[in-house]
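Missing here is one protein chain; the remaining ones are kept as they sit in the complex.
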Amino acid sequence: MQYLLLAINSVLIGNLILSKFLGICPFLGVSRKVSTALGMSMAVLFVMALASTVTWVLFYTLLKPFGLEYMRTIVFILVIASLVQLVEMVIQKVSPVLYEALGIYLPLITTNCAILGVAIDTIEKGYNFIGMLVYAIFGAIGFAIALLLFAGIRERLETSDVPEAFKGAASSLIVAGILSLAFMGFSGLVPG
Amino acid sequence: MSQTRTFSGGIHPAYNKDLTSGFETVKMPLPAKVTIPVSQHIGAPANPIVKKGDVVKTGQIIAEPGGFISSTIHSSISGKVLTVQPEEHPMGQKVMAITIESDGEDSWIDLETVSDPFSKSPDELKEIIKKAGIVGMGGATFPSQVKISPPADKKIEYIILNGAECEPYLTADHRLMVEDPESIVKGLEIISHITGVKKLYIGIEVNKQDAIKKIEKVLGTNGTIVPLEVKYPQGAEKQLIKAITGREVPPKHLPMEVGAIVFNVATAAAIKNAVCEGKPLIERIVTVTGHGVSKPGNFMVRVGTMVSEVVEFSGGYTEDAAQLIMGGPMMGRSVASDSIPVIKGSGGILVLPEKEVLTDSWGPCIRCGMCLRACPNQQNPQLLGNLIEKGLFSRISEEKLEELVLDDCFECGSCTFVCPANRPIVQFFHMAKAYFRSQKRK
Partner (left out) sequence: MNEILIAVLILTGVGLVAGILLSYFSKVFYVEEDPRIDQVENALPGANCGACGLAGCRDYAKAVASGKDIPACPVGGPETAKKVADIMGSEAGEVEKKVALVKCAGTTERTTRRGQLVGIHDCRSASLIGGNKECRYGCLGFGDCNEVCPVNAIHIYAGGVAIVDPDACIGCGLCVKACPLGIIEMVAVSRKLHVLCSSKESALAVKKACQVGCIGCKICSRKDSGFIVEDSLARYEGTENSSDAPFVCPNNVIVDTRVYSTKEFIESASAMEHFNSEKETYKEKERQEKAAAAAIAAEKKKAAAVAPKEVAGKEKDEVVPTKETAQISSVKEVDKKEEKSDQISDSTPVSNSGKED
């Protein structure tokens, strides 16, 4: 039950993009088309689960015993960056098909604050291992939902007569704001 | 009489049929000159077999089919071939055409009459139809000999004659049904004999009660008359099949996929004329109508007669005549000049006065969804139209919309008719189709 609540919380109420404002860069950058948004979402899901697991283990085996909690940010950045590079190499060799699908998005994720944000968040909130996994995976699903919704709207926006001054980034940001407002409506969903 | 049947979607435009529906068809006098394009049908253009200076008789073959889906072209008058060169075609392009100057005698070739068409074998009859250059006369102009020879693996259950004539203003088929029901029914029987199909239907919109009565009397128990709801585009092939058989023709497929073949009533009459009297398709009934002509009416016109002459015969243009449309107001095409010939598929010549022509510019889509409800194909003209307007052809091809939706669209114009923003949606589709055709060629 507790994990179900956690899942709903991380998908809807505490949506990474729309209420925590993490990962805005891919949100605006790769949301031109639904298909690329989907690829990005899958890559994020994959990396987020992996990175959170590794950093969680690292934190509780290395940093905490030595009393180095304050260094988590810098260590996590280091670990995530090399991890993504590593994963990219492995995928390129092992599965060229998957590389074609996710490959171009992986380097983008290296610097994605949503990954780091989730990794640090799990530590801060003190989740256990399963809690961390649920949080990371559903957080990524929440990310995917927001990204896909946004990409869908932007595709429709392409066919509309947007005033010249609002074309491009301006109308995208307005849409993102409205979408964020809409997600605020979920805030009463889980008590407490 | 059973209840009226129909399809879903569609619109109710002002029909304006009483301008011409009450008057007898008048035979137009022979034109002094005809210009006969070699492309009057869907498919490959015919190859001219006459040259400048040749003397031809009425009904003589002047161009042979240029492929499997093609048709024979005949001289519609007797006289001398003046030129064989590209001329203005009702579709807007310049197309190879044969111009013949009449000798005023209208001397026919020897006609082979057949008193009992049912003694002939289907293959012989098909050959006669091919030789006679019969094409679908509802406007699509699909060569009839191709339609009548379905591949062996397709089982045909229904033959449907299309007497719906849903296009506003036009009454050519209506007049034919009233004046010559015998030919239509005979033609239907010949088609039935060729294909071996016994389930025969004639679909007629209920606003043509006189035609229903006449046909009913002649038809007897040989077939069934299906009264259809008065709605546009009731006469479209796939919509007619849906209304009569309840079957839906899937996109990208021909009606024979669901076991039906549809002919226009005028095509059936032309088949009867070709088989029983040996007459090739060289004349047709043309409705000249609209408030832009002085005396609207239906005229029996030889193929190749100039539109200007036909309009002249119907009393000429009124003073405020502004727009000339070949065909009806919905599916017809606006043309820039009246020096174009009447062809086998020209069912109507519509002249609109200035006050009826829409010259307002169109606005942006307000996403009201009226076109979705009107579309007889249950498509989404709104989204597709917007995509085309913004030039996003790559998005259309990504989702294969050009195959699934565009190819299925027969440009009935219902979406444009209902659009409150006056958006030229069907014109967008027309343009996009041309775009994808040219893409494919490349």
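In order of appearance the chains are A and B, and numbering begins at 1 in each one.
Convention: a contact is a pair of C-beta atoms (placed from the backbone, for glycine too) under 8 Å apart; a residue touches a chain by one contact, two chains touch by 3 or more.
Note that the coordinates shown come from a computational prediction; the quantities given were computed from them, not determined experimentally.
Although one chain is not drawn, the whole complex shows that of B:Ser115, B:Thr221 or B:Ser337 it is B:Ser337 that touches it.
Within the set A:Leu68, A:Val97 or A:Ile130, the residue that contacts the chain not displayed is A:Leu68. Summary of contacts with the chain left out: across A:Ser35, A:Gln85, A:Ser160 or A:Ser187, the touching residue is A:Gln85. For chain A, the residues in touch with the chain missing from this view are 58, 62-63, 66-68, 71, 74-75, 78-79, 82, 85-86, 89-90, 92-94. With the whole complex as reference, residues 92-94, 333-337, 357-359, 391, 424, 427-428, 430-431, 434-435, 438 of chain B touch the missing chain.
Assume only the chains that are shown with their structure count from here on.
Taken together, the chain B residues at the contact with chain A in this complex read 364-365, 383, 386-387, 389-390, 392, 395, 398. Residues 35, 155, 158-161 of chain A touch chain B in their complex.
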